[in-house]
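A single protein chain has been omitted; all remaining protein chains appear in their positions.
Presenting subunit A:
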Amino acid sequence: MNPYVLTTLILSLGLGTTLTFASSHWLLAWMGLEINTMAIIPLMAQQHHPRATEATTKYFLTQATAAAMILFASTMNAWTMGDWNINQISHPLATTTVTLALALKIGLAPMHFWLPEVLQGLSLTTGLVLSTWQKLAPFALILQISQNTNPALLTTLGVMSALVGGWGGLNQTQLRKLLAYSSIAHLGWMIIILQFMPALTLLNLTIYITMTSTMFLSLKIMASTKINSLALAWPKTPTLTTLIMLSLLSLGGLPPLTGFMPKWLILQELTKQDLPITATIMAMSALLSLFFYLRLCYTTTLTTFPNTNNTTSPWRLKSTQITLPLTITIILTLMLLPITPAITTMF
């Protein structure tokens, strides 16, 4: 791709998210979301591969549907209630429609079906952008309308996403699909706490973005998109393989790694709100996700597959890829739990 076009597209990605962040008016927020969608589409299709094209088409259709629903619902709210303000949306029908549209945008169950297929069609870098940066703008809107949305709807979306994210990933062999299901499960945790403590949603989003960036960047260095190629990739960087295992356990939410922090705080808050059953279901659903993370750990690190002798030497060659972002995110992914009080005061 031409560097000028690439610059235009990346700047527009920034512009879209910034517009949605900065606006208090539904129309401008919708414009920001649309700019975001438009700008990522050529980046997704730049491989000129049928699967990438298919993924781009699916992504465009879902995002356009969701954006049209947002526009429709906010217009309806402005018509009946006379208010374009984002956090003043009050008509129940409009609020529910907007919540469902935003859930479609970020891929919450039961509107999640596009996410694994789209992510599977993309390169790891674009997948990284899709599962981190593209979630920010919809989440800014979700956080702003969180006080007016229907609590039962949010709980349903949250519990379903956590369960579907766990169940869907069980039988996958493709790493990008696994990461997509992991994304769905984490989004479920963010949504379940939204009505009680939006700060925890933001904290969970930040930590999820860190953890999933680690996974995408490490898989990029390993150049593997399937479990079996990851299982044979350990001689490339044995240290990174170990760290991938720890990052996977952090994604699964095991103490003493960072991923435990949001789950811990969310479960504590749910218990404080006198919702032990919801908290139990969420904790159990985390076990489902943990199963496939553990399976990935097992094939990646804990077993050595038989192979010819000369495949064990690639670690001698220095990698030409940039490793600084991965270094930073991997430290954040593994070591944030001891400073939980400092992190919680930031949100």
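Just so it is clear, a contact is a pair of C-beta atoms (placed from the backbone, for glycine too) under 8 Å apart; a residue touches a chain by one contact, two chains touch by 3 or more; residues count from 1.
We take it that contacts and distances are computed from a predicted model.
Missing chain, UniProt protein name, picked from "Outer dynein arm-docking complex subunit 2", "NADH-ubiquinone oxidoreductase chain 6", "Nicastrin" or "Trafficking protein particle complex subunit": "NADH-ubiquinone oxidoreductase chain 6". Between the chain not shown and the residues A:I41, A:L136 or A:L202, the one that touches is A:I41. The chain not shown here touches subunit A at positions 1, 5, 8-9, 12, 15, 19, 28, 31, 34-35, 38-39, 41-42, 45-46, 48-50, 52-53, 56.
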